[in-house]
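Removed from the display is one protein chain of the complex; every other protein chain stays in position.
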Amino acid sequence: MRQDDNQTGATPAYKWGMAVDLDRCTGCEACVVACRAENNVPTAGAEAAARSRAIHWIRVERYWDGEFPDVRVRYRPVFCQQCDSAPCEPVCPTYASYHTEEGLNAQVYNRCIGTRYCANACPYNVRFFNFDNPVWEKPLDLQLNPDVSIREVGVMEKCTFCIQRINEAKIDAGAMGTRIEDGALQPACAQSCTANALVFGDLNDPESAVSRLSRSPRGEKLLSDLGTAPSVTYLGRED
Amino acid sequence: MNHADSDRMTEDLLRPLSTTSLRYRVALVAFGLVALSGLGAWGYQMYFGIGVSGLNWPVFWGFYLVNFVFWIGISHAGTLISAILRLVNATWRGPVTRFAEAITSFSLVIAALFPLIHLGRPWLAFWLLPLPNDRGLWPNFRSPLVWDFFAISTYFISSALFIFLPMIPDFALLRDRSAGSKWRVYGVLSTGWRRR
Amino acid sequence: MKKKITSRRRGVGWAALSAVALALGGVAWSGFGVGQSPAPPQRTGSSGVFTPAHASVGEAIRHFFGLREPASQPIAFSHQVHVEEVGLGCDFCHDGASVGPAAGLPGIETCMLCHSGVGLDLPEVQVLLRHRDEGIEPGWERVYGWPEESHVRFNHRPHYIRGVGCASCHGDVSRMGAAERAVEHTMAFCVDCHEQEQASNECTACHY
Partner (left out) sequence: MDRRRFFKVTAATGAGATLAGCGNPENQLIRFIPDERLTPGLSEWKPGICPLCDAGCGLIVRVMPGDAEVIREGQAGIVRKSLAKKLEGNPEHPVSQGRLCVRGQAAIQVTYHPDRLTQPLRRVGARGSGQFEAVSWDDALGELLDQLDALRTDGQEDRLTLLTRKTGGQRGRLVADFLARFGGPAPVVFEVFGDDVLRRANDASFGFRQLPTLDLARSMHVLSFGADFLGTWNSPVAQNVAYGDMRQGRPGRRGRLVQVETRMSQTGANADEWVPIRPGTEGALALGLAHVIMESGARESGDAGRAGRLIEGWSEGLPAHTPEETERLTGIGRDRVRRLALEFAENGPSVAVVAGGPLAQTNGFPTALAVNALNALVGSVGRPGGLVFTPAPPAAPAAVRGEAMAAMAARILEGGDSPVRVLLVDDTNPVFGAPPAWRVAEALEGVPFIVSFGPFLDETSVLADLILPDHSFLESWVDHIPESGTTSAVASVAAPAMRPLHDTRSMPDVLLEIGRNLARPLAPAFPWTTFEDMLRSVFEVLPETGEGWDVWGASRERGGWWRDEALRAPLGTNPSGSAVGMPDAVFDGDPADYPFYFLPYASQAFLDGSLAHLPWLQELPDVLSTAMWSSWVEINPRTADRLGIADGDLVEITSAHGSIPAPAVVYPGIAPDVIAMPVGQGHETFTRYASGRGSNPLAILAPATEPETGVLAWASTRVRLTRLGGEGSLILFAGSLREHEEHGR
């Protein structure tokens, strides 16, 4: 009946991971706004965006290749890779950035004193700092998701794999005394992904969709030579 | 050189400590204002958020930490000078080392300010200290920032000793020539030093 | 002669320095003035903004040191009467606790389930009735809860499922009049209990 037995045992019940099929991704960017809507990511506004203070927990990077007329583009959604040996974690003096037993790089907002060391250490540029106090022009604030806290000025934030959804699912599973079944739990980006390029799940379950995809020969880790051991696997395009 | 001469010399040396000129007061006020405006600016930054510092994504560190390193460098210079003079055993080093060690300690104090100013939420800086607390939370000793904290404090203590020890006889001299509250203060600082 | 010149030059130097200082100070202070810039232009159907920032320096300081006035309720409601004498269970009024994150403070509709008929002569109840006719909630003040900046996402449901009694976190409310903060919900309090019950002590169990 305990929804969190898994976290006390020797081997955690879950190890969250994501697989991104670049052969499916069409650059539609549904994930970008879906994340914004789910996680109360503030809108920077034009001036702050011009000072490159816009916050996007997930972005779609595009890479031009070749010259007209033989020009190619490759899309790559980039978000926190939830590394197993994460550069952001050891540098944080207060453990605001730390590793959970389920393989997440947690960012504990209330513990963050704003040294911004983690963001400098992150090779993926997926950590964002609240340089200004976020504002929502009323009544836009009525849309804010009460399951996610609102980050104030001076704290770091980043993709959490929608931890609020994970915790909710664990509570439900705990009530049933069961495991979270594969596919029942999705972060906002994966749920919205129109071409089904983002697949989320439990890497400890060898039969989960994400585990199967992560074993694909097309699979590769982002900046793998840095040895950060990300929980996100990118499946390359097939052409 | 007879006793009277050396007395006059001492008088001359100690005069700045006994009398304060107008020029001194002006300087005090001027620099005081500089310091105040700095504090005001820091308060302003805390009030409106670190954003006013003009730092941006994706390079999050800037002027403050550069400044920190700069002042650390200055203090190292002080240590270097006094150390070298001691090593080569320069007989004339006395006044120079005093200056150098003063530079070391005071620029270190200034340097230590900047990591605080750099923080997004400086009022929580005390979380860098290993304070026992009922939540069982400690600083992350793997973090270079925590090393910084210990390194700086160690360096400060040692260099403070460096400048303090040689000053003890001078404090004694002052004690002997002063009275009242000054006498008490110099008395403590001279740690009961007696001239033979 | 020489002396004079140098001394004058020094004097000039001091003057310049103090000027610079004043200028700097001026800049720093003027900044606060800029802070009071006007609100975004009022358009049809829009008013002001929502922000997690503190309303005032005072509030920031109070939150920092955890200073908090005891809750004062609009009417002299007695838990003791309703629980001990009438025998209502906690989740008769706080019906959210068993199913969701928030237990909830009862709306006037809940009061009216009984008080449309019972205790009509009591002054407190008459206040309630007046409120109902005006279409206004009594406006209970929260006794517990955390400020946004604590980033605590507490959920009653898993504690309810695990059979954690209300009293273990809220004290014996059945003996109180208006609810008092019998238990200080410090992080230590939560962590200790999670420790004993072998529940998760991940930061992300509560902070996200």
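Order of writing sets the chain letters: A, B and C. Residues in each chain are counted from 1.
Quick note on the criterion: a contact is a pair of C-beta atoms (placed from the backbone, for glycine too) under 8 Å apart; a residue touches a chain by one contact, two chains touch by 3 or more.
Small disclaimer: the values here were computed from a predicted structure and weren't measured.
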Contact with the hidden chain (one of C:Gly89, C:Gly139 or C:Gly177): C:Gly139
Contact with the hidden chain (one of A:Asp21, A:Glu89, A:Glu157 or A:Asp205): A:Asp21
Interface residues of subunit A (partner: the chain not displayed): 21, 23-24, 26-30, 32-34, 36-38, 43-50, 52, 54, 56, 59-69, 71-76, 78, 110, 123, 125, 132-135, 137-146, 152-154, 188, 191-197, 222-223, 225, 236, 238-239
Touch list for subunit C against the chain that is not drawn: 34-35, 37, 39-41, 43-47, 49, 51-57, 59-69, 95-96, 99-102, 104, 107-109, 132, 135-137, 139, 141-142, 145-152, 184-187
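The working rule: only the chains that are shown with their structure count from here on.
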Pairwise touch network: line, ring, star, complete, or other: complete
Approximate Å spacing (C-alpha centroids) for the pair subunit B, subunit C: 42
Computed distance of Cα centres, subunit C from subunit A, in Å: 30
Sequence positions of subunit C contacting 2 or more other chains: none
Shared interface positions of subunit A, touching two or more other chains: 95, 111, 133, 153
Subunit C - residues contacting subunit B, complex: 10-11, 14, 17-18, 20-22, 24-29, 31-32, 35, 57, 64, 186-188, 191
Subunit C contact footprint on subunit B (complex, rising order): 23, 26-27, 29-34, 36-38, 40-41, 43-44, 47-48, 52, 123, 134-136
Contacting residues of subunit B [partner subunit A, same complex]: 49-51, 55-61, 118-122, 124-125, 127-128, 137-140, 142-146, 149
